[in-house]
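Apart from one protein chain that is not included, each protein chain of the complex appears where it belongs.
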Amino acid sequence: MLMVVLAVVCGAGAIYGFAVGPAGAQKGTSVNPAPAAPPTSSAQRAQIQRGRTLFLDGCSSCHGNDAKGKQNIAPTLVGAGSAAADFYLTTGRMPLSNPTDQPTRAPPAYNRQDIDALDAYVGSLGQGPAIPRVNIAMGNLANGLSSFTLHCAGCHQVGAAGGIVTGAIAPPLNDKDITPTQIAEAIRIGPYLMPNFNANQISAQDINDIARYVRSTVHPDDAGGWGIGHIGPIPEGMIAWFLAIVSLLLVARLIGEREPE
Amino acid sequence: MKQSRSPIGELVVVGALLAAGACAVAFVLLYVFDSLNAQLLGLSLGLALAFLALACVVAGKKVVDQTKGVEERPELVQEDVEKEVAEKTVALREGVSRRKLIIGAGAVAGAGLGVAAIAPLASLGPDNVSEILKASPWRKGVPLVDDSGRPLSADQFEVGSWTTAFPQNADKKALGASVVVVQILESEVLENKQWAPRGIMAYSKICTHAGCAISLFRYPTYEPTSQPPALVCPCHYSTFDVRKSAEVVFGPAGRPLPQLPLSIDANNNIVAAGGYVGNIGPAWWGVRKGT
Partner (left out) sequence: MSVRRKRRRREVSDEETVTDAVRFVDERLGIAPLIRAGMNYLFPDNWTFLFGEIALYSFIVLLVTGTYLAFFFDPSTAQTTYTGAYAPLHGVRMSDAYNSTLGIVFDVPAGLTIRQTHHWAALVFVVAMVVHLMRIFFTGAFRKPRDANWLIGVTLVALGIVEGFAGYSLPDDLLSGMGLAIAYGVVLSIPFVGGQLAVLIWDGNFPGSSAFIDRLFIVHVFIVPVVILALIGVHLTLVARLKHSQFPGKGRTERNVVGTPLWPAYAFRALGMLFATAAMLFLLGGLVQINPVWQYGPYEPWLGTNGAQPDWYMGWLIGALRLMPGFDFTIGNATIAGNPFFGGILFPGVVFTVLYLWPSIERRITKDRRRHDLLDRPRDKPWRTAFGSAFFTWIFTIFVAGAADRILVDVGFPYEGQVIFFRILALVLPVVVFFAVYYVCRELKASEARPLRRWYGTVVRRAPDGSYREIPVQIDSGASDGNGSRPTEEERVGGDQPRSD
């Protein structure tokens, strides 16, 4: 009887573990990932092998030797896709020194070839989003603004100046270092607490539009003069208090007199 | 020439006035030839006014007569006049015998007319305030559509996705129309699983605190080192836990977001399985009283 119960419990645990993964729920395509397409050339195989070596060196301490994650430290990378690896590595968000910190933009720790190798390795672990191809020139600015406002502005602010959500910072995107590919990758994988969007919801053309809009926010149309940070009424209030009224008080001081006379 | 109080001051005034005039001319020229150059227009007019200010201040402080004055403040109180006013007012009583009766009758008239003047205000605004505030275009079977009017398909979702949806053929601007649709893991849905097929769930997009649109969705890549899934409002950061039917877990909202039960039809399209559970939007008197 005990053996039966034990078997059932183990079986249930195994099923749960299989479905959920040994390191927590996943999102997007890393939920129940299919196996990746096998490498088609020896060059590819070599790159994947090189990626694995780099992985064991720099990533396995948190993500595990098998890249299946470690409980309460880091998620599995099976099904994360080369897009995820590319995003996190080119934006310097990974490696992350403290697992409970929010991964934030930093200078990348690896060069382009190493990143390519790591991308290939992570992509080989299971089927996941491939690195998207973005063509800004084909993007429509107006559609981009509309889509961005609807899907993204709630966290990233309508002018892509960034914002906050309870528990995290939504980084500013009006940064010249942010590439269209990174924008597209983020949309597909939903890094950290960001939601993810598949091609049926935000198509490749939508991504062109959004990326074009986001890139335009690096130099917004400041027809009115000095943009004072593009975050709205707070800097405006500061100008009113610390520039306008201070200057006018100085003028008043010049006009009036001071006690005692 | 008369003695000048401040020869330098006079020169400054002249110079400033001429400069003001020049800037003003510049403004007019800009207006005619480059009228959309906001910066130069503001600069020229601003400088013209600034020079004018300089001229006036120097004139007022150096050029014109600076003699100060002293004077007595007026006595505000004139006791004899006050007494006369009070006496004349009270003199109304002279030759009037039924004073108390008249005053009482006057009070009745005043109260009645006062209420009569205010009463019509009550008819401002419709009778059916409750109906208006609770209005919703959602019914069982109404398909969800996206921002462009296309039917919302379950194919558009994966775990961690979200979007905004509306009832088909409805006025998008109505507060009751817009919903936010998210997908979380089915196993994560802790309450009202029957309204969340495959973990896809919908809630009113209008925050129950003060009416902003719920436009933040956080879904963790890895929950143990971050935060659980939630919808958040950008105005005052009310946070709604989507695993528990949008229960408020942080922030000033006093009610969860009303959930719209969903079902998925044969074409894999998402359809409302009923109206909202609860009334949408910010709180008012009847918001908790039935739908």
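Each chain carries a letter (A and B) given by its place in the written order, and its residues are counted from 1.
Keep this in mind: contacts are C-beta pairs under 8 Å (C-beta built on N, C-alpha and C of every residue); 3 or more make two chains touch, one makes a residue touch a chain.
Here the structure is a predicted model, which is why all the values come from computation and not from measurement.
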Just one of A:C59, A:A80, A:M94 or A:A170 touches the chain that is missing; which is it? A:A170
Touch criterion as defined above, residue of A:C62, A:A130, A:V158 or A:A199 at the omitted chain: A:V158
Among the options B:P7, B:G21, B:G106 or B:G254, the absent chain makes contact with B:G254
Taking the full complex into account, what residues of chain A touch the chain not shown? 141-142, 144-146, 149-150, 153-159, 161-167, 169-170, 213, 216, 220-228, 230-234, 236-237, 239-241, 243-245, 247-249, 251-261
Chain B positions in touch with the non-displayed chain are 31, 35-36, 38-43, 45-50, 52-57, 59-61, 64-74, 76, 124-126, 129-130, 132-133, 135, 164, 166, 172-178, 205-207, 209-216, 233-238, 248, 250-255, 281-289
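The rule is short, and it goes like this: only the chains that are shown with their structure count from here on.
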Quick one: chain A and chain B, Cα centre-to-centre, how many Å? 33
Please output the residues of chain B touching chain A within their complex, sorted ascending. 38-39, 42, 53, 57, 60-61, 147, 153, 155-164, 182, 185, 187-188, 213-227, 230, 232, 234, 237, 239, 250-251
Residues of chain A touching chain B in the complex: 19-20, 23-29, 31, 69, 71-75, 99-100, 102, 146, 150-151, 153-155, 163, 165-168, 189-198, 200-201, 223-225, 251, 254-255
